[in-house]
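See below for the structure under consideration.
Here the complex is missing one protein chain, while the rest keep their positions.
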Amino acid sequence: MPLWGPLLLPWVLGAVLAFLDGRRAWVAWLAILGLAGTLVCTAWLLPQAWGAQAPQFVTGDWPVGVGIRLRADQLSIVFALVSTAVLLGTLVYEHVAGGITSRSFPALVVFLGAGLTGVFFTSDAFNFYVFFELAMTAAFALASYGEKPRNLRAAFTFVVVNLMGSTLFLTAVVMLYLTTGTLDMLSIIAWGQAGEPFALVVPGTLLLCAFGVKLGFFPFHFWAPAVYRDAGPTVAALLAGALANIGSYGLLRFGVDVMPQVLAQARPLLEILGAASILYGSVLALSRRDTREVLAYASITQAGLIIAALSLDGREGLCAAVALALAGSVDKTALFLAQDRGGERARRAYSVAAFSTAGVPPTAGFWSKAWLLRAALEQGHTALAGLVVLASALSLLALFRAYQRERWLKEGAALHRGTGAVVYALSLALIAVGLWPEPLLRAGRDAIQGLGTLP
Amino acid sequence: MILIASLVVGLLFACGVRMVLERELVRVACGTVLITNSSVLLILAGSFPVRGEALSVQKGWPVTDPVLQSLALTAIVIGFAVSALLLTLVHRTQRAHGSLRTDRLVEAELKRVHAVEKEEGH
Amino acid sequence: MRSFVPPLSRLLLWPSLMIALALWLKGGASVGGGFPAGALAGLAVLLQYVVAGRDQARRYVAVRYAAPLAGVGLLLVVGTAFLPVLGGYTPMSLFPRPDQPEVGVGGLHLHTALVFEGGLMLIVFGLVVTVIDRFALRTGTEEESGP
Partner (left out) sequence: MSILLPILLALACAPLAYVAGRWRTGAAAWVGASGALAALGVLAHGWTQGPARVVLPWAPTWGLSLEFTRDGLSGLYAAMALGVGALVVVYSRAYLPHHLAEEGRSPREEVRFHELLLAFMAAMVLLVTVDDLLLLFVALDLTTIVSYLLIGFDREDPESRAAALLSLVLTGATSVVFFAGAMTLGLQYGTFSLPLVIERAASNPASTGALVCLAVGALGKSAQVPFHFWLPRAMAAPTPVSSYLHSAAMVAAGVFLLQRLYPLFAPATEVRDGLLAIGFLSMGLGSLMALVADPFKRVLAYSTIAQYGYALVLVALGSEGAPLYVAIHAPCKAALFLTAGAVTQVTGKKKLSEVGGLRHSLPVLAGASAVAAAGLSALPLTAGFFKDEVFFHALAKEGPVVMAAGLVGAGLTLAYTLRLWWGLFGGPRRDVPAAPRLLVAPVVVLAGLILLGGLLPGLLVAPARAAAETMRGEPSTLELAYHLDARAENLLAVGAWVLGAALFATRRAWTPGLSRVLRRTALLGAERGYRLLLHLLDRLSTWLHEKEVRDLRDRVASVLVPTGLLGIAVLGVTPLRARFMVGTVGWADVTLVMALAFASAAALATLRAKGHLMLVLLISCVGFSLAMVFAFAAAPDVALTSVLVETTFTLLFAGLLALLPEARLRRAQKESQKPRGRDRLAAGVAGASAFLLSWSALSHLQAERVGQRTVELAEAAHSPNVVAAVLTDFRGLDTVGEMSVVVAALLGVTSLLGLKKGRR
């Protein structure tokens, strides 16, 4: 499978779907099929990405830097796989849950997928921005899905706050170009290794803030609870499960890969931000009564854990960050989808994902948290290890308080065959990885293997 | 020139932020436009020190950095598209809430939150 | 009293579209390109809306189908970018390739970039016209307020 495959498929599909009325069943299935195809194409790239040389090409065969280089290393592939899978699951859920109510929903989800795949595959800073904007714009348009006043409110907040984030990001990219004279990430790495270590600090700071907005960690998270609460459940799943991946991927790509020297200097700051997010999210989740708000704060904790993992010296912390991001993405999707429904089955799926979020085995989340704990203890960072333990206990409390609310038993349509299949598939994936963690551990370990060095 | 350009960028940005922090939807939208403008200006400001004639491909003739120009163009277009979306959102939001003020949005939000909490009760 | 503006605006439409077309075709050689062309065409239609109203403006086929036109544009753009892969080229290979001779008819150079820019034009035109059209469509009913 050539590298452009998973990029082209959602793109063309999105363009075609733009014509069609997404409320029709066959259109939705077409979109689902397309995303599934993207997933397969991405999976096809796995052996190549794990080969000696990551697949790459430069558009139009122009010299590197003039053309845009696309490159799929392990980090890109694992993020693309998980994000596409999450999108696919959410789209299927929305379709089988009672039909899509907006004409453009499937097309926008597919565009979101195209944007995400592009973000993960590109090796050019400005191209990253463009794909980022594609994903964001699709998300902006999706945020109002449902079109009830509360949805619109959420969409408005989401758009305005994230526009600020996008502007920060654009500014950072431009500054990168002005400072290094190139947009190609590998060339920037080379420049950074040869050039002055402090020159990249300013764009680095802006990037941190921009991705902070996407990922939603303290103090950039204030939009998240309102948006996750008031947007539709499917949309919340998309935003928290798929879109937030841009934030974690961006931090890994720009922080670890492109500007490791800046990351090294930012460690104390990341430590503080991570600890603050963990504490803030865990404590605030405790007293919330709206399940989705609980989940929103739990995702702030999760973001904090990722940041804390990045703040650790050495490779283990970075591996933990990858694992946390991947497991967290599936957790969030499953949680947001499961809480939408009432009844016993939905509760079961919810509890699996909640255990995963709290880091209770045998779930994928356990391994990611275990990794963070391991990295923290390895570095002798007992304070962080303590925080991880505390966060686990508090999120267990908060998530299961929500789980035990009376409303759960009575309200909401029960999961039926279709929706149940989606939610169960996500939960089962979490358990399967929990029982056989090798794929997650390999993904985490190999994804950061080649980062920060030139191939 | 560097100082002047960055001063103007800062000023536009400050005005934009000031507008976004207004309590009214239309002004918020206007603010985002100003902020986009400021970042486009920053992009092209990078070419102020060495600029030339864009259409010349003669060797040795100074040319305003074409990559910067194309970045600026892309940024303008994306900004335009997103702003158009934002405008329609402003329209829908004000129609749904019967007001242009952002505090009304917050009030509606709080009302819902309190309703949920009351319903849960102890 | 009949104003001279409506007929004038109708008269202006075609020249504006011609200029837009010129901007598109000349884009490769001088200032212009798909984006300004689309925006200009959109503006020309916008003038119709302002002067003649929505119903009059919607007489034009291109206006009624502006949104699908944008879709066609996107297909053109994506197609130009990615179709070369079928021939074994990398994506975004435009023709003629750097080592191939130019194909020209008079001052006009044939280049797949033209198709690309054409797609751009259609998309921008589609966006501008659709937004205008939707704004011109007054939905009288207020949605219920409150949460």
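To keep things simple, chains are lettered A, B and C as they appear, and every chain counts its residues starting from 1.
As a convention for this text, a contact is a pair of C-beta atoms (placed from the backbone, for glycine too) under 8 Å apart; a residue touches a chain by one contact, two chains touch by 3 or more.
Computed from a predicted structure; not experimentally measured.
Although it is not drawn here, the omitted chain touches the following shown chains in the complete assembly: A, B, C. Contact with the chain that does not appear here is found for just one residue of A:37, A:260, A:362 or A:418, A:362.
Between the chain not shown and the residues C:21, C:43 or C:62, the one that touches is C:43.
Screening A:18, A:215, A:242 or A:307 for touch with the missing chain picks out A:18. On the side of chain A, touch with the chain left out of the figure occurs at residues 11, 14-15, 18, 59-60, 62-63, 65-68, 70, 101-105, 107-108, 111, 114-115, 118, 126-127, 130-131, 133-134, 137-138, 140-142, 144-145, 147-148, 156-157, 160-161, 164-165, 168, 171, 174-175, 177-184, 198-199, 201-203, 205-206, 208-209, 213, 219-220, 222-223, 225-226, 269, 280, 283-288, 355, 358-362, 366, 370, 373-374, 377-378, 382, 385-386, 388-389, 392-394, 396-397, 400-401, 404, 409, 436-438, 441-442, 445.
Of the residues in chain C, those that touch the hidden partner chain are 27-33, 35-36, 39-40, 42-43, 46, 50, 67, 70-71, 73-74, 77-78, 81, 91-92, 94, 96, 98, 102, 109, 111, 113, 116-117, 119-120, 123-124, 126-128, 130-132, 134-139, 141.
Touching residues on chain B toward the chain that is not drawn are 1-15, 17-30, 33-34, 37-38, 40-42, 44-49, 51-55, 57, 63-70, 72-74, 76-78, 80-85, 87-92, 94, 98-103, 105-106, 109-110.
One rule holds in what follows: only the chains that are shown with their structure count from here on.
When every pair of chains is scored by its C-beta contact pairs, the maximum goes to A-B. Chain A and chain C have CA centres that are 35 Å apart. With each centre defined as the average position of its C-alpha atoms, the distance from chain A to chain B rounds to 24 Å.
With touch defined as above, residues shared between interfaces to two or more other chains in chain C number as follows: 143, 145-147. Multi-chain contact residues, meaning those touching two or more other chains, occur in chain B at positions 81, 96-97, 108-109, 112. Chain A contributes residues 126, 130, 133, 137, 140-141, 144, 147-150, 152-153, 155-157, 159-160, 163-164, 166-167, 170-171, 174, 177-178, 183, 226, 229-230, 289-290, 405, 407 to its touches with chain B in the complex.
Against chain C, the residues of chain B that register as touching in their complex are 54-55, 73, 77, 81, 84, 87-88, 91, 95-99, 108-109, 111-112, 115. Partner chain C is touched in their complex by these residues of chain A: 2, 4, 7-8, 11-12, 14-16, 18-19, 57-61, 67-68, 149-150.
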